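All protein chains of the complex are present and in place, except for one that has been dropped.
All chains are identified by letter, namely A, B and C, in their written order; residue positions are counted from 1 within each chain.
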């Protein structure tokens, strides 16, 4: 089993997610510089949070054109698991590995806080540690997490069960108040058609340690560890 | 030599010197040192090196009075930041710095570049920045500019800190009309380094290369007055803004590149280019090492055409560093900076001449003796007029503002006491994965990466105390910082200060400055809490009206075992709430008096430093031994406000009662701001009361936690929901108006 | 030669910034403000001196980087 974290200029959650991965998998992931054009044999690729290229122009746009992304796309096509967190999610949409786009938060403000998420799809390799419908607590920290997709795409996402997480209140209701960024349909994370690529705005690596306030995020890394170790 | 220098000599007149901020006496000294008139570039260098900002000419004699040593101090004031030993072979490097004026002009960029500057001060010494804090002072909420400034400053601090990936974990925010024309933006960075790999700025080694890295130099921040002079009118373009724009992405790369380079054995000395950019960095590095320096300005990476020597030397472009490398190691460094796609240029070398020589287009454009320029930098013992001691206000003479719970509700929504969540939720306070105690409490705690120990940090100052009695106010600021660290269970180690004052040429202002320093000194000595770094910002005045004296204190301590620390939230029903420390009902200069009765009167609450230490050491002992996990110091607003904050933080109410025999009226007891007090909760209070008695710490059981309301015996009940709406509602509501929109 | 690129959101794509600006203008007392849309305006100096070739080059830049064609349209003008 091997995991890798892709590091772009401006990534800043690369270390955080590496710590969480190592904790759950017992082995440190490979850290891959964006300028590389080849990847070692891998089971999981993580595109971490941060501000790749300063988030200038559009979040994730420049990173999506890095040499390494060609290779990430090729691996994703072959079924390797790819997890994009926050900026990583933005990179995946810009690279068109996931549909839709992440726009400026409706409040126009950066928002950093714990939010409640409802696990809408508990069947993927990423989410099978959760129960379907379970409400978990995971922090967000972003200025551009306002998910947008056109009507047709949205219908498909919903119809195919590809919405992984929704922002909800403590009772599991997807209300406007529970939506930190204006995302359409309170969408916090989505899967690709084959279910091997997940993009999500919240940061599971930030609640993977009781000392930091919770472990709901760790469940995801532990589930991934089981899949890739199997 | 003088012949090649002659080119623009003729243009320097005493008037131009005055425009550069040099007094006639100072200009006379320039002429003496050089034995000739300076040219414009040289004049520019003198003017920045002798500016208040770089030379501390008004404050130095006073700053010398502050205690700066302790066994754990590795490096005190004088370097880019202060360094303390935090055990396990690690050092903590930290400093606070103001960016007041630029933030008033352009709040977003001013605040953003303030954060960038203080980050560089810390990583330039070899530390990885692990946390940022920010202390903010704005004008009255109803002043027409305030909302726009709050919005821009907060967005700027977040925009920069979030992007570089350093968590912003705490701060301090308040409003007062005295800041209407002069807001304060004091940014602090805390970093961690290996104690045996600290980098300093003193240059050494004749012939060693002088290396420039980071962003290119543009005409950023070059002073407007000089831009208007004939020499620079050549392009006759619209008045060029002197605002500097921050590039946090480049800063992030610079941090990573510098830390990577520091792991190699190639750096002799390193210094960020802060205010006065290339001038102060090259000058100070050479001066500290007793060296000369020769720089070829043609080698400096520039981003604009036809930049003059004057502009290159005085530019305040951001995200740049200067280093002296070991001979022959340029390629190691170049490779690293190329990997991070940053500019890298060898721009000169160290010499043994003791002079700063600048070449441009093959000509010598400046030739200055370093030691005389540094040694005869002006230092003033400015006349000062001590602030007259105010008479104490007898609490019995202050009428009540109304029913206690009504007063509480109003105070919880008062601008200074209302929750600052709207601010800190715009800051990424969790990135780096070590934020154990988030903003919103007394001090924030960041785990020292890879260990089970923590760094606690806070920023504090109560200017309304300082203006009434500078000495007591200075003392209180230090004591409150110490108390906030103690309240989470940390061992307070050292402070950084940011002295924000009005015009030092006025004796009353110098009196405030001197008084604050005296009080700070007393507190630092009594609490073993030395000053290791700091910054001075003077001339914070508009139309002759000065800001409240604001000696902002940033403080750092260690939590020895992250199994044992405390936070302010009530965690369980049915626990006894114990008040530690003495309550006399001091209402002078309290928020109650000011916000509810409209009176700015009396003396501030005195700080009894012996009691402060006794009470604090006692509380810390309880936390360290694991006996208590809920603790909050009693600060602005007094006892009832502190209890309400604890209840809201934990979502658990309380029932409390005042003792039968009160030393003062009830409202004074509830809202007085007596110092040195803490609230803790325990399941069984007997042991704690007994231990407190033995330690000589006044202790009193106020009541019990529980329910979802706050009940004060004989005065009624207020629900937590109502309190929360008041406390959390004010700032978001205030900021909802359209003039708060910042796009960027 | 200088190219000027306007990147605008496609019709039907929600524009949070435009919406917020419109709202703020209303609250600032401007009446009669209808829809507000915010886009980007990018100026690029290019060495290419043939206008047609320059335009083709910039189109390529837009497709590859400057615009996200899932949500954005672009318009290019070049001049000497």
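Following the convention adopted for this analysis, a contact is a pair of C-beta atoms (placed from the backbone, for glycine too) under 8 Å apart; a residue touches a chain by one contact, two chains touch by 3 or more.
In this text the structure is predicted, and so the values were computed from the model without any measurement.
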Checklist entry - Which of these, B:26, B:176 or B:220, touches the one chain of the complex that we don't see? => result B:220
Checklist entry - In the complete assembly, which of B:317, B:387, B:576 or B:675 touches the absent chain? => result B:317
Next on the checklist: Suppose we count only contacts with the excluded chain; which residues of chain A make the list?
Outcome noted: 53-54, 56-57, 62, 65
Checklist entry - Where does chain B touch the missing chain, residue by residue? => result 105-106, 108-109, 215, 218-220, 237-238, 240-241, 243-247, 249-250, 303-304, 317-318, 341, 738-739, 741, 743-744
Next on the checklist: For chain C, which positions touch the chain that isn't shown here?
Outcome noted: 6-8, 18, 21-22, 24-25, 28, 30-48, 57, 60-61, 64-66
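The definition used in the following text is that only the chains that are shown with their structure count from here on.
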Checklist entry - Line, ring, star, complete or other: which one describes how these chains touch? => result complete
Checklist entry - Considering A-C alongside A-B, which chain pair is linked by more C-beta pairs in contact? => result A-B
Checklist outcome for this item: Here the gap between chain B and chain C, centre to centre from mean Cα coordinates and rounded to Å, is 40
Next on the checklist: Can you compute the centre-to-centre distance for chain A and chain B, using the mean CA position of each chain? Integer Å is fine.
Outcome noted: 36
Checklist entry - Roughly how many whole angstrom separate the Cα centroids of chain A and chain C? => result 29
Checklist entry - For chain A, which residues are shared contacts with two or more other chains? => result 108
Item to check | Multi-chain contact sites of chain B, meaning residues that touch two or more partners | outcome: 741, 743
